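A single protein chain has been removed from this complex, and every other one stays in its place.
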Amino acid sequence: MQHHDIPGTTVFDGEQAQKGYALNAMCYSFNAAANRDEFKRDEDAYCTKYGLNEEQRTAIRERNVLKLLAAGGNVYYLAKFAGILNLNVQDIGAQQTGMSVDAFKEKLAAAGR
Amino acid sequence: MQHHDIPGTTVFDGEQAQKGYALNAMCYSFNAAANRDEFKRDEDAYCTKYGLNEEQRTAIRERNVLKLLAAGGNVYYLAKFAGILNLNVQDIGAQQTGMSVDAFKEKLAAAGR
Amino acid sequence: MAQIVGAIATSHIPAIGKAIAEKRQNDPYWKPFFDGYAAAHAWLKQARPDVVVMIYNDHGLNFFLDKMPTFAVGAAAQYRSEDEGWGLPVLNSFPGDAALSWHVIEHLVADEFDVVSCQDMAVDHGFTVPMNLMFPDAGGQWPVKTLPVSINTVQHPLPSPARCWKLGRAIGRAIESYPKDLRVVVFGTGGLSHQLDGTRAGFINKKFDLYCLDTIVRDPEALTKLSVIDLVREAGAQGVEFLNWIAMRGALLGNVSQVHRNYHIPISNTAGATLVLENRTAAQSQAA
Partner (left out) sequence: MAQIVGAIATSHIPAIGKAIAEKRQNDPYWKPFFDGYAAAHAWLKQARPDVVVMIYNDHGLNFFLDKMPTFAVGAAAQYRSEDEGWGLPVLNSFPGDAALSWHVIEHLVADEFDVVSCQDMAVDHGFTVPMNLMFPDAGGQWPVKTLPVSINTVQHPLPSPARCWKLGRAIGRAIESYPKDLRVVVFGTGGLSHQLDGTRAGFINKKFDLYCLDTIVRDPEALTKLSVIDLVREAGAQGVEFLNWIAMRGALLGNVSQVHRNYHIPISNTAGATLVLENRTAAQSQAA
C-alpha cells in the first residue's frame, strides 16, 4: 500500500483495515442503544465478545484516540465510541493534539480569519 | 422497465423487486436453521413477522412457485423455501411446467442429445 | 421529462442536527450560520422540487466494512433515520421514489457504473441534516421525494474526483431521460475542509475551500485533475466529502449559475459552506 506523507494523518487503507476489523466492528455496534448499554455494563466482556486484541483493549480502556487509530480504528466508528463517553469531536481533537479544548476551538476559529 | 418477450420467463428487475421485498426477505432468512425451524412451528406468524401481503401468504400456503414468482419472489430466495419443503429444483421445475418429475427429468436429458 | 432545475451543496455536520433538535438556532454561536440558509430556502420555494437526489456519504450507519460500496443508490419506498450512536432524536422517514430509483440504476449500470442497489436503507446525518436544514418547516412531513446516492469516504481506496464527476454526469443523463415531468434538485453534502483524526485534527484550509467554491461553479472539470490523496492533503482526511459536491456538480448538464454562496468557519471542526446553483438546460430555456 502506498504511504502518503501527509502530516499528522493516517489514510485508512487496506493495511489499517486489516489491523482494526474487530475494533471497528465493535464500535459500529454502538449505533444501537442496547449495545451501548451492554458495553457500559461490562466493557471487558464486550471487548471479548468482539475479539479485540490487547492493543485495542488497552486503547479502549485508556480512551486514547491516537492509540485507537494506531490499533486500526477508523474515526467514523470511533466517533460512536466517543459518543458513549459523551465526548464530541472537539474533545477528541483536543486530546489528539495535546491542547486544551478551548485552545483547540481557538485554533479552529483562527483558521477562519 | 423494459419488458422482454422471452417465453415463460420473468426478468427479476426493479418492478418485480418492489412487489416481492417482504417475501424475498422472509425466504432469505431461511439460510439459518433456527429461522427455518421457527417458520415450521408457525408459518402464519412467521409470514406476519415479515409483513407478507395476502397474495404472498396464499402462494406460500399453497407452495405454488408460479404464484410466488408472480407475487415478486426471486427464485434464488424461493429455493431456500423449497429446501424447507425438501423440494429440489426438478420438483419445482415439474410443478411450474405441469409435468411429472420423471417427465421433467426426461425433458432435461433429451436436451442433451 | 424530468428536469434538474438546480443543486444545493451544504455541510451536514451532526452538531447542526443537534442544534436544531435543541432549538439553538438563535444562539450567538449558531445564528450567523442558520441565517445563511435564508437565501437557500427562498430559492427552494421558487424551485418547487418534487424530488431531491441526495448525494452524500454514509458515515457508518447503513454500511460497514464487511460490505463497503463505492457507490450505493437507494431504491426503497422510504428511507429510515436511525440512531448513529449519539442518541440524537430520530427524524421521520423520508419518502422515496422507487420507480425513479430503478430508472436511474438501470441507466447507471448501462453506463458501466457498478452500483450497489439498496431496497432497504437507513440514511445518516449526511442525508438527514441537509434535509432538516433545507426544509425547516417540514413539521414531520417531508415535502419532497428523495433518492439517496452514497459515495464511499470511509475505506480507501475511494473513487477519484474524476470518477465522481462522471457519476454525476451519468445521474444527470438518467434523470433527464425519465419520462415524467418531475422537478428535481440535486443535493451534494459534506465538507468543506476538516479533519477529525490524528495529530492534524482540527485542520482547516480556507484557501483551498475558497478555490473549491470558485472552481466548482466556473471550471468544475479542473477538479477532476485532483486525486483523492490531494483532497486528503488539502482538505483534510474528512474533507474528501467534497467528492459528493463534485458528483452533484456533474449532474448539472446545462448552463449553471450561482444563486447563493456562504462560507463559515468553524462549525464544529469544519469549514461550513453552502452553495445554491441553478441549472438551465436547452429544454428549460425553450420552455421559459
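We just call them A, B and C in the order they show up, numbering each chain from 1.
The rule is simple: contacts are C-beta pairs under 8 Å (C-beta built on N, C-alpha and C of every residue); 3 or more make two chains touch, one makes a residue touch a chain.
Worth saying up front: this structure is predicted, and the values here are computed from it rather than measured.
Enquirer: Name every displayed chain that the left-out chain is in contact with.
Expert: A, B, C
Enquirer: Among the options C:A77, C:V109, C:A138 or C:V217, which residue touches the chain absent from this view?
Expert: For the chain that is not drawn, the touching residue is C:V109.
Enquirer: Contacts of chain A with the missing chain: which residues?
Expert: Against the left-out chain, chain A lists 1, 13-15, 17-18, 21, 25.
Enquirer: Against the chain that's been left off, what residues of chain C make contact? List them.
Expert: Counting only chain C, the missing chain is touched by 62-63, 65-72, 105-106, 109-110, 112-121, 155, 157-160, 163, 166.
Enquirer: Give me the chain B residues in contact with the hidden chain, please.
Expert: 4, 6-14, 17, 21, 24-25, 28, 30-33, 36, 65-66, 69, 74-81, 83-84, 88-90, 92-93, 96-97, 104-105, 107-109, 111-112
Just so it is clear, only the chains that are shown with their structure count from here on.
Enquirer: Could you work out how far the Cα centre of chain A sits from that of chain B, in whole Å?
Expert: 45
Enquirer: Report the inter-centroid distance (CA atoms only) between chain A and chain C in whole Å.
Expert: The mean C-alpha positions of chain A and chain C differ by 26 Å.
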